[in-house]
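The complex is shown incomplete by one protein chain, all other protein chains being positioned as in the whole.
As written, the chain order gives the labels A, B and C, with residue 1 at the start of each chain.
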Amino acid sequence: MTAVIATNETILVVGGGISGMTAALEAAETGKQVVLVEQRPYLGGRVTQLYKYFPKLCFPTCGLEINQRRTKQNPNLTILTLAEVTGLTGSAGAYTATITLAPRYVNERCTACGDCATAVEAEFADEYNYGLSKRKGAYLPYRMAHPARYVLDPAIIGTADAEKAKAACKYDAIDLEMREETLELRCGAVIWATGWQPYDAAKIQPYGYDRFPNVITSVEFERLADVNGPTGGKIVRPSDGKEAKKIAFIQCAGSRDRNHLLHCSRICCMASLKQATYVLDAFAEQAEVNVYYIDLRSIDRFEDFYNKVRANQNIKFIKSKPSSIVADKDGNPIVHGVDTEGYNRYAEPHDLVVLAVGMEPAVKKDAFPISVQINREGFIEAAPENGGIFAAGCAADALDVNRSAQHATGAALRAIQVINRVARAEV
Amino acid sequence: MAKRQYSFYPGCSSQKGASSSNYLISAQTMCEELDIQLNEIPDWNCCGASIGYAGGGELPRLTLSARNIALSEQHNPGQSIVATCAACWLSTREAAERLQHNPALAKDANTALAEAGLTLKNQTPIKHMVEVLIQDIGYDTIKTKVKRPLAGLKIAGYVGCQTNRPFGIAGESFENPQYLDRLIETLGADSIPQFEKKVQCCGGALAFSEPAKSQEMIKGILESAHDNGADLIVTPCPVCQMNAEVYQEQINATYGTNFKMPVVYYSTLMAIAFGRSAQDAALTGQVIPAEKLAAIAGK
Amino acid sequence: MGDISKNYRLNFLKEVEANVEEGEWVKMCMQCGVCSGSCPLGKFWDHPPQEIFMMIRAGKRDAVLTSNAMWMCTSCYNCIVRCPRELPITHIMHGLAHYAQRLGLAPAHQPTAKFAQLFWNNLMKKGRVNELKLGVKLYFMNGIGEGFKTSLKMKDIGLGMMKTKRMNPMEAIGGHALEDVKGFHAVMQKAQELEDQRLANQRP
Partner (left out) sequence: MAAEKKFAGYICTGCGISERLNVNQLQTVATREGKIAEVKQHARLCAPDGVQLIRDDIAAGATHLMIAGCSRRSKMEVFNFPQVAMSRANLREGVIWARPNAPEHQETTQEMAADYIRMACAELKYLNIASPSAEQKLNKNILVVGGGVTGMTAALEVAAAGYPAHLVCDEGELGGAWKDLYKRVPFRAAASEVPNGRDVDLPLPEEPGIAEMIAQVQANQRITVHLNAHLAKTSGAPGRFAADICNTAGATVTENFGAIIQASDFKPYDAQQLPEFAYGKTPDVVTNFELERLAKAANGAPLKRPSDGKVVESVTFIQCAGQRSEQDGHLPYCSGFCCTESIKQALYFKTQNPDCDTTILFDDLRTPGAAGEDFYRCGQQEMVTFSKGKASAVVKNGAGLTVKFKDLILNEDTELNCDLVVLATGQVPNNGPDPYAQLAVDEAETEEEKEAARRKLEVAPPSILNLDYRQGTDLPQLKHGFVDSHFICFPYETRRTGIYAAGPVRRPMDMKQAMDDAAGAAMKAIQAAESAANSAAVHPRVGDLSYPKFRKEGCTQCKRCTVECPFGAINEDEQKYPVFNESRCRRCGTCMGACPVRVISFENYSIDSVNQQIKAVDIPDEFSEKPRILVLACENDAYPALDMAAQAGIETTPFVRVVPVRCLGSVSLSWITDSLSSGFDGIVLMGCRRDEDYQCHFVRGSAIAAERLSKVGDTLTQLNLEPERIVVHEVAITDLARAPRLLNDMAATIEKIGMSSFKF
């Protein structure tokens, strides 16, 4: 049974992505008691699935290494993974949260030796790679996962695989009797950092994500380019494994669109510029990149990066929202549309099309456990009515990593202000 | 069992001796088999179609449909209006919605209707016959009625524009609707789900005013159907049917092609599959004979 | 460039809002061009929809109203369902075409303009369309000579339609009609009056 000590001076952080981790650590390193609740079996959220960050083209795992070290060493921080906040009542300074913990079937005795994975047979689509690869029924979610503990897929519980895994473990780390638990804890303030999810590309019908294998999303492309990803960093297309040297990036795929998301997701322009560099790095002179955009939003100092990428002869920018994609008999996606700068029609064949999908709040408008101010797009607005609940990162708006971390640091202070008020009242 | 009652809006082209009179015949046969009773809206008028815009301003065009809805509400109260023609369905439904959202226009329309002692309540659902088949009857029931499966036939389901956009059939996508394919399979024939021109425009009314431009598009549709090995094309829209069928000779002349692709209505297919005669299915109405279908009808 | 005093003035946009069906939407276009790319006859447009919208905002009244563009619309509704800003583009194109027609600015010998007008007149006569008369009128709309040529060209089609009883020569005399043609005309006449009034009141 999981036991967590928490008081009205505890800060509850919901979501262990880059925003949640940042908020939790800043508060804990200021001496506050923090409980961090993450739905996935590991911390880091979506940034763990990114290959590089714009505009530095550095690696998310670098910062993650530091953040994980910080969490491992900090005595003020309690981490609950596979956990969800299913209830929240009370008011600033006195909340009660109900937390539901899904069974991991692996306890803290796990040494991440990997024997269980070797023992089991069943394979499943690997969610970490957006289904681009398979993983075993006993698995480490990804190489740097923290906690560095294996997970049993609930689907193998009750099957021979589960017993094999248990038998293979020398450390009594596998507990097939684990059941879902619910626990209640008190807290004075809540930082809501539930983040975002990629917009469902299949809904963007004219682009045929559901019909053409060589139309993929930007998040999938990120896995494709990762040297430690499912293709070992080879940029190949799903239909036939052919190298994808000519690639179209379609901006606002689901964003700024009344049929999908009304808001601008802010990151997609920079993300596509970044991903264009993957293609240019991989194929040099043979690379051909077309970016179809409405407005290129490389805001503030990011303009430097836009200029750097634009300087390359092999990348073109077309001011156009493509009207549709059709596939020719070889499976090449042909992008149709009109270049609006002077009305030029095009029907451009590519090896691969990458849809720069928009950011959607991970929590649906009607799914919040407690009433908070939510705008039309489902993001949380800062408001006094929210009491001791503070959004951090992409729960508040479509933000890039830097702005999320910045925003989360501020959120930590807002939570501390509440906690300190409580403390002053209590002494 | 009691027949389903609908207030029926056949439209100009379905009239006796008009371009899609064969549609009407086959549709009626189909409805008999499905226990559907169509009660024609008395003295209905033309919907104005999409092409009516040059002469007709907003209100006059909306009033055309308003009159039909008013007549239906008066004579076939409580019955949904059903149209077989895509344009009729679209104009009527569009008018109904525009008038619902714009009280001022609705008031004007009623003032106009008053001239003939009519009033528009505008509370009547407006359906395309395909909606009746899919939503009210259902594929399963249709399957039970099949006496002569259309085995061995490969059929391209050509949806076209106006039965698909902007309203379309609930649950279907604008870019790749699949209800015709599903219907084809239900009737025992083979569908061509990858038929990439299934929602390509045929030129609509511009087939008359801009024949060259339209026929270029029609050629594309025929080509794709042919390349996908279709024996025939099926469509829910009279304009699509006519455009795709009757210009083939001219297209062959212009492009040196050799199309002889039958284009039929879903209702024709169903009438045959339900075991009715070529006559009842209006196969006689094919400018390009659908021999393979006729053969099945002959069995 | 000529007189630039009207460039990028709102006059024409306001005129469009007041007189053109769904014209109030024009201002919301963000120039993404998805409509232009989606149009099946796109390549025949001298100005695609999104460009027309920009021209309206740039005050290019004559260029827009005398344009061939709107008359290329086949009413396929591709643009409407794809527009990210919800513009009912098909209707706006129809509205602009109608407005140009009212003002007599539509290009002379625009075949669709003529056909669309013929269609309307035809249906207004008896409340239902007489396909035969419509067809014949259409073929002869550019004069007797060309008319016979076109008719000849369309002969086979006509015959085919007749053989299959999908065209009835008797339609030439009489043909389908409403029972209450009188009432129909009264209704439509009233509608036209109200339409004219409404436009008159709205004119800026």
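Operating definition for what follows: a contact is a pair of C-beta atoms (placed from the backbone, for glycine too) under 8 Å apart; a residue touches a chain by one contact, two chains touch by 3 or more.
Predicted model only: the values in this text are computed from it and were never measured.
Asks: Considering all chains of the complex, which shown ones does the missing chain contact?
Replies: Per the contact definition above, the missing chain touches A, C.
Asks: Could you tell which one of A:240, A:328, A:341 or A:426 touches the chain left off the display?
Replies: Reading the full complex, the residue touching the unseen chain is A:341.
Asks: Per the definition of touch given earlier, which of A:157, A:178 or A:262 contacts the omitted chain?
Replies: The missing chain is touched by A:262.
Asks: For chain C, which residues lie in contact with the unshown chain of the complex?
Replies: So the residues of chain C touching the unseen chain are 1, 4-5, 7-10, 13, 24-25, 27-28, 30-31, 50-51, 54-55, 57-58, 86.
Asks: Which chain A residues would touch the chain omitted from the figure, given the whole complex?
Replies: So the residues of chain A touching the missing chain come out as 18, 26, 29-31, 51, 53, 55-67, 69-70, 72-74, 109, 111-113, 143-144, 148, 170-172, 226-228, 256, 258, 262-264, 266, 295-304, 307, 319, 340-343, 365, 374-377, 379, 381-382, 397-399, 401-403, 405-407, 409-414, 416-417, 420-421, 424.
The rule we apply is simple: only the chains that are shown with their structure count from here on.
Asks: With chains as vertices joined when they touch, what's the shape: line, ring, star, complete or other?
Replies: complete
Asks: Based on CA centres, what chain would you say lies at the far end from chain A?
Replies: Computed centres place C farthest from chain A.
Asks: Quick one: chain A and chain C, Cα centre-to-centre, how many Å?
Replies: About 50 Å separates the centre of chain A from that of chain C.
Asks: Could you list which residues of chain A touch at least two other chains?
Replies: Residues 206, 324 of chain A touch two or more partner chains.
Asks: Please list all residues of chain C that touch 2 or more other chains.
Replies: Answer for chain C, listing residues that touch two or more other chains: 78, 81.
Asks: Residues of chain C touching chain B in their complex?
Replies: 21, 40-41, 44, 72, 74-78, 80-81, 90, 94-95, 97-98, 101-102, 106, 111-117, 119-121, 123-124, 127-129, 131, 135, 138, 153, 156-157, 160-161, 163-168, 170-171, 176, 178-180, 183-184, 186-192, 194-195, 198-199
Asks: Using the touch definition up top, name the residues of chain A that touch chain B in the complex.
Replies: 205-206, 208, 211, 324, 326
Asks: Which chain B residues qualify as touching chain C in the complex?
Replies: Listed in rising order, the residues are 12-13, 15-22, 43, 45-46, 48-60, 63-64, 67, 108-109, 111-118, 161-162, 165-166, 174, 200-201, 203-206, 208-210, 213-214, 217, 246-247, 249-250, 284-287.
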